[in-house]
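Structure provided below as structure tokens; questions to follow.
One protein chain is absent from this view; the other protein chains keep their places.
For subunit A:
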Amino acid sequence: LISDLFFHITFVFCFSFCLLPLACFAEDEVNLLVIVVDVNPIWWGQQAQREPEFTLSKCLDGVMVMGNSHMALTRTNKLAVIASHCQDSHFLYPSKSLRGGGGAAEDTSCSRDGKYELLAVANSAIAEEIQNVLSKSKGNSTDTLLAGSLAKALCCILTIYSVCHPELIPCLGQVIKAAEDCALQYMNFMNVIFAAQKQNILIDACVLDSDSGLLQQACDITGGLYLKIPQKLALAQYLLWVFLPDSEQRSQLVLPPPAHVDYRAACFCHRNLIEIGYVCSVCLSIFCNFSPICTTCETAFKIQLPQMVKPKKKKLKMPA
């Protein structure tokens, strides 16, 4: 199978996702693809021990293949790559050194094997920056900051689009899952998803290891694709075949079916998924059982008391 030749990327806690641009093939249309890659060092270290043939460098190779393909499609396509870390998200491309001065860009622009210069610059920038990121990072948590990277990516997209063509609809797909969803993370994540949906930005998810409910919801709400890759080594193949086509072309292709998304809410007291619950009208927190006081906003609720029925007086019958 072709999949044997490719490398898989699996993330126990993270998922790398790619943003796909909305395709409109007018001459001056700018399509922006933002790829967010999870580079949690702890997970990748464990992965290297589990499956030595699939490492972070192979994963980034696949990402670079996809980035190069996207930029090679049309002259006006643009690319951005973000590495999502446990402490921060860094823009791998376009990197700060490229923006800092024109002199630095000149040195990196000569490609040695005749490749299109833009692709060579992108590849070398990504490689250099990921080394910087990994050597400087000090975090030791297994979480990754999904919502933060998405938020930065959205700002980046909107700025680039407002500068070039304010009327274009950008499309962006990213999937990166954070390990534990605490309440704050969930709320930030949902805010980011709704902002993306309002701007017509697609979020696609390419999941390596375990399913992520948050990412499934993101893809469902924004209209993107969610795929859990069965074979990690074939990452580049999946990226190119499934995620590279834009949304207009996707309607013509036979793509993996949409995942079944569980939209049930989790109650605030036990974190169980419930089908029928009680919602506080003030703070919208969800409870599984009726209680007279809301624990989040501490409002006392009006309880409908049943009507009191007065007992009828019974006449005592005197024994005859």
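The rule is simple: contacts are C-beta pairs under 8 Å (C-beta built on N, C-alpha and C of every residue); 3 or more make two chains touch, one makes a residue touch a chain; residues count from 1.
Methods note: contacts and distances are computed from a predicted model.
Missing from the rendering is one chain, named in UniProt as "General transcription factor IIH subunit" (options: "General transcription factor IIH subunit", "Exosome complex component RRP43", "Proteasome subunit alpha type" or "Hemoglobin subunit beta"). Within the whole complex, the absent chain has one touching residue among A:N31, A:S89 or A:S212, and that is A:S89.
From the set A:T55, A:S69 or A:Q199, the residue in touch with the chain omitted from the display is A:Q199, counting the whole complex. Residues touching the missing chain, restricted to subunit A, are 86-89, 91, 94, 96, 99, 139, 143, 145, 147-148, 151-152, 154-156, 158-160, 162-163, 184-188, 190-195, 198-199, 217, 221, 257-258, 260-266, 274-284, 286-287, 290-291, 294, 299-302 (touch as defined at the top).
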